[in-house]
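Of the protein chains in this complex, all but one are displayed in their positions.
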């Protein structure tokens, strides 16, 4: 059974050696959502068309955060992203907004953490911009959907 | 009805003027959890006592992230935190670890975003360190539990 | 005649002592503009209403940059901004977009550099987003318009 | 006619996919200038020889800023620069100092933004160090002079 | 017997609560030195007068590093420095350069770490700039010389 890779044989944290890994194209897709009052959702969706573009700002925050993942997550390798895309969708029944981030690189390590960090910061930014009207918003289901590339190949989250 | 505070009357994003707010003691508490395979939880809890201290590292990552909140969240004011504490607990029935961050300052704006950013980065760090054995871990229920100080006074999340 | 303040009597760079300065409200307004092909201006202005919001993104970049001024400008003091606002206007005759940034704090040093850094990064971001269609865009007239607060009082740029 | 590349077909900002671009040697040269009172220019030029080396400090600030371009400009790709050089010249008739930055990499995207960011921060640093004696200094003509490498080949600014 | 302050009663790392501490003027002075080949020292000292100003660049690096101390040292509080000064001296008999950094603030916590971080980065920068000719340079005696302000009052290192 595989071991935690971020510790050596004596339990000391390491940034693991990836020098011998191939430079392959790696893709990761992550998602999450933020639940809110129906009125808050209405305001956010209204703002996109007219003014006060909450989701446009959250998208920029997410893209910028993906670039700083290695500064935030202690044992992450620094990586040169070659693409980041951020999509939002909403669910009126659930009164929530979902975020989906796709990150790509050509490199030696995967970009799961970059995609997950992008989702987290997108949701946090939505929270920040709406908190004056809805302090109880909750972020959930932040998880990896899919990853490609590298030794472990293609992985998809179970439905 | 209150408005989104991060936009001016024409819908343009602004870092809102807080110069006239009082310098009061402000506290925010946020929490969240990450669900995982039972075996992953066992490994993490075992590591604390012996070697491979996942939660110790996640705590440091959370504290450091709170200090960089204003860099990550576009319209956040920079703030000098006076205290940050990070606690973890676990639930074997649910196979999850919960994180709770308390942030404090003496200043003109609240520290909700600092507490929420700390929780998010703690959970992301746990994901990063365990992803080689459990790629399907999911982060949920990231939300504000309580805030004190400032014009809006004491607020607690409903049960 | 006054001397450069960022050097000591032997010409060595210092971050000058401001401990004895008063904590007063300080405001700085800076501006600049970027000239472009008429077609580029048309695209940018069209994007605001419909899709591809160049100026919305440049505004966020500017706000974020003001918060990092002390990291970029070696002898700047770190400062906790209490407000940042970014406005754009355009001049069809000149085929240019102007940017104006207002920065405020309550503190011991002025915020001229924060306002000027915000303007510079707003214009650079516009350049970045449009460079594929107009590599010759030029940024000009980046300067301080006005400052208030502190020992030197109110200053306005001559017309 | 080419489109803005930083938006997808629905107008959403993206960090565009460069994974399929070749790793070629890329060079960009940018320039700009700052105008000042004749007395300020005299002091700066005097300082170089004797003490208070304004231009030496501005050079370091520019080099450091080029390395942080992707943090400042939201949709820029992170890039590993292989060379940065910063030159200053002055024009006594115009009472101005000009700055010229050359940036190079071997990679998938150009380094125009790195060169332009370096010029902007060099000029801002000069402003900062001299503002106590000359608040009206103005930065102008910040633009790309030349770029080489990549699909678009060699480009020179028209005279 | 006093305890380590950066852990709570259960041994968990915390950024300790300083909200109730007074805002007093705090000063810290730290020093350290780097030993090198006599020829390396000669080159550095020669460069100051003529060209290749190693110490001028190390001074700027030190000042900038003091501003980022809280990002580097996990449990440090963010602090707004009000002054930073960096001095170098040399000892030809020992073939070494000494660095001394004075940091000041008006705040709730001391600035020892800022002064020590400045010294360390100054010495590392000297190493970087001279390593092509002298890889064996060694940094030593990095320590606090003096601190003032705060509850613990005035402290001086024993001779």
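For clarity, chains are labelled A, B, C, D and E in written order, and residue numbers in each chain start from 1.
One rule holds in what follows: a contact is a pair of C-beta atoms (placed from the backbone, for glycine too) under 8 Å apart; a residue touches a chain by one contact, two chains touch by 3 or more.
Just so it is clear, the model here is predicted, and its values are computed rather than measured.
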- Message: Quick check: which displayed chains does the absent chain contact?
- Response: A, B, D, E
- Note on the structure: Among D:19, D:85, D:98 or D:133, contact with the omitted chain is made only by D:85
- Missing-chain contact, candidates E:57, E:80 or E:99, resolves to E:57
- Note on the structure: Filtering E:19, E:45, E:75 or E:98 for touch with the omitted chain leaves E:75
- Hidden partner interface residues of subunit D, rising order: 25, 56, 59-60, 63-64, 66-68, 80-87, 104-106
- Note on the structure: Logged for subunit E, residues touching the omitted partner chain are 2-7, 10-13, 32, 39, 43, 47, 50-54, 57, 60-61, 64-65, 68, 71-76, 112-113, 116-117, 120-121, 123-125, 127-133, 135-144, 147, 155, 157-158
- Missing-chain contacts mapped onto subunit B: 53, 56-57, 60-61, 64
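By our rule, only the chains that are shown with their structure count from here on.
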- Item | Option reproducing the contacts of B-E, where over half of them reappear, out of B-C, D-E or A-C | B-C
- Message: When contacts are scored as defined above, which chain pair ends up with more C-beta pairs, C-D or C-E?
- Response: C-D
- Message: Centre to centre, using CA atoms, which chain is the farthest one from subunit E?
- Response: A
- Message: Averaging over Cα atoms per chain, report the distance between subunit A and subunit B in Å.
- Response: 16
- So, in whole Å, the Cα centroid of subunit B is separated from that of subunit D by 37
- Message: Two or more other chains touching the same residue: where does that happen in subunit A?
- Response: 53, 56-57, 60-61, 64, 68
- Which pairs of chains touch one another in this structure? A-B, A-C, A-D, B-C, B-E, C-D, C-E, D-E
